[in-house]
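Every protein chain but one is kept in place in this view of the complex.
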């Protein structure tokens, strides 16, 4: 099964899908570089007047609301609407929905009105969207726990989507099938943008794989394994500047062997 | 006394204060990463429609006007007003006030109308705000000199704030007490965003320490010392790409021992 997930990464490398991203300005550079690293072709096309034209060219759309300017908000609505009409995969990263009610309303509306392939947040964000109590601190989640599974299942069922909640254990569910992934070093939380990058990779995976549960899993697993290897490489001198550089290195250097041997994945 | 400043960094690490930043797009990623590195929790929440809601959750507010879009300008006014009302610390980085009259007017108005905990600029910017002649080149300062001390004192007194002017010697004053810090390698000027990062750390410090003079000093000193260590680590092959990575590493790896032994600080 893990070999099948690796097959998705291989397909990204071969097909080099064009991923359109409307994403936050904090980690926009990281998302572009990680998409290159995994083998995709990034295009951070987000201007209101351009997103509808560009989505015709793109293989999938990545939406991240970390810095939701007024123009971005309008652009996101236009882009998701058109992507939905053109049946192009859409991946949403609902940054901050646990902290800001207006963001939660915005994302729930997108989930209600359009076909969203994957919604990937931290466990606090996914719980919040599922209508459960969430312990969040700003844009960070303060817990995962067993109810993250319930949240993913409920959210996925309600909106006919795949929900992925990252945390100590990452949970991914399409409402019926559920996956748990236990890769990922604590160092990943010392670098901004890791969650955003997982979302971007998920959009690349969704561009080449119709089973969005597997697409999401391949993305989460890639970052988890790259994070594990990077952590080992700086074991003697753990520090976030060097770690961050090594994350990009290790996403690029993933091999089937590393991927299969290191994966800590459980299917339910 | 330096031990007391180190205590502020320790408090950041323990309490992990939530810092809201409205900052420029050039170094927004650096500011987020340096806040994580020092132990705080960054949230670059800057959309006009969101800043007032978010400041209720935040422990302090960092304002940096390096790329002052129209929406940011409006967001800053709303955020500072509400932070002031809620008595949350506000740190301002007045990027470019020496070059652009409109920016100077904008910042002086904020200083007049609201309680600003710390205003941290390069010496040219601080002189300019203090109404003195400043030798600036775009967003960079071309001199410090003894009148930087006068500028800090005057600005701090006039607006009942703490003024910090970075330069060869960093000056920090609350109008009565004045601190000089002589740490910091010339390599720091070869990397964009060092000043912005100092401001962000100052906002984290102000979130855990009410004596804003000390809060500002702990931030300036942290970056100066991390900069010194990073410069030593690349002594044989000085180059800004590697140096930048090591800055993040060394902010994260600061210890009481390094902090106390390496500090070049003078109290007046």
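Every chain is named by a letter (A and B) in the order it is written, and numbering of its residues begins at 1.
The rule is simple: contacts are C-beta pairs under 8 Å (C-beta built on N, C-alpha and C of every residue); 3 or more make two chains touch, one makes a residue touch a chain.
As the structure is a computational prediction, the values presented were derived from the model and not from experiment.
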Option touching the unshown chain, where A:25, A:62 or A:259 are the choices: A:25
Sole contact to the chain not displayed, among B:69, B:160, B:176 or B:255: B:69
Contact footprint on chain A, counting only the chain that is left out: 16, 18, 20, 25, 28-29, 32-33, 36-37, 41-50, 53-54, 57-58, 71, 244-250, 252-253
On chain B, residues whose C-beta touches the chain left out of the figure: 24-27, 29-30, 66-71, 73, 96, 99-103, 137-140, 189-193, 237, 239-242, 244-245
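Just so it is clear, only the chains that are shown with their structure count from here on.
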Chain A-chain B separation of Cα centroids, rounded to whole Å: 32
